[in-house]
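First the structure, in the form of structure tokens, and then the observations on it.
A protein chain is absent from this complex, but the other protein chains hold their places.
Showing subunit A:
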Amino acid sequence: MTSLHDSYHRPLFPRGPGFGLKTLLMLALALSLLFYDVRGQRLQGLRHWGAAALTPVVWAAELPPRLWHSLGGIDSKSSLERDNQNLRQQQFVLQAQLQRLQGLEAENRRLRELLASTAQLPEAVLVAEIVNVSQDPYRHQIMLNRGSSDGVYRGQAVVDAYGVMGQIVEVAAHSAKALLVTDPDHGVPIEINRTGLQTIALGLGDERGLRLPFLPSNADIKAGDLLVSSSLGGRFPAGYPVGTVYEVKPVAGEHFMEAYAYPAAKLNQGRQALLVWNRNGAPASEEPAAEPAASVPAKPAPAPATKPLPAAAPAAKPAGRP
């Protein structure tokens, strides 16, 4: 105990002159990585390799919640019965609605054929489990347990039972990362269900949800309006609920109004998400159906509504970082 261990015998000057230099070199390397990652897509490969190498880490991090969940799965008989009954009722109601929907869908297809536009309603979907790992608390992201091996692609829309959740931004072999609609980097082209006004909903980055900037000051929009996704930009399937407007207010000193909306999807509840394939989502085919409705209430619409494609397409992508 009185003498030092072998490994403690260090040179007389323990910090070699290289330490500061090495730190500087590595800092320079890290800074250039940061620069390239923020500016472009060139580091996607590195990210892919990192994500593949970290698969066991993610798996290990998911273990405790999963164990907890399986322990919590031991329920009393009465609660199971209650659940069962509720689900039965719910299913009955949904089944009834579905019957109506099937009729409507067939009618819709016939009408579309009359209009000579391609039918879009049947979309391929895949259920993905939300992997229970925490992300950076300041970014609104979730990780899903489906990856490129299931055919998941970057930019794919993610929905849940209540509405649009977000889109895939990063795909590994067996997992994918999705950016939620409330992330400040996220924009989604939307349509106001009541009037058909087309605009864009950006994430606010906190619990207040979504922001609809640059609305014309005479736009017909009010609290309680349902926002549904529009297929402008070709990324999201049309018609899924995105949010509900709760506040419309003019911006001081500007000619615009801004609206705020709560997201429709239950973003931080539940364990499943639905991946939607929207491959034939050619935006042009949706145009004839959407245009007449859009032009009625809001003639002097600003950029998002008047020139749909160029304005909506960049917003559908995550703005800065992939």
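Here are some notes:
Keep this in mind: a contact is a pair of C-beta atoms (placed from the backbone, for glycine too) under 8 Å apart; a residue touches a chain by one contact, two chains touch by 3 or more; residues count from 1.
As a convention for this text, contacts and distances are computed from a predicted model.
Within the choices "Sulfite reductase", "ATP-binding cassette domain-containing protein", "Rod shape-determining protein MreD" or "L-arabinose transporter permease protein", the name that UniProt assigns to the complex's undisplayed chain is "Rod shape-determining protein MreD".
Contact with the omitted chain, checked across A:L54, A:L87, A:A173 or A:A223, is made by A:L54.
Residue-wise, the contact with the chain that is not shown comes from A:R139, picked out of A:R109, A:R139, A:R194 or A:R208.
In the full complex, subunit A makes contact with the omitted chain through residues 5-8, 10, 14-15, 19-20, 22-23, 26-27, 29-34, 36-38, 43, 46-47, 50-51, 53-54, 57-58, 60-61, 64-65, 132-139, 141, 169-170, 177, 184-185, 205, 268, 319-321.
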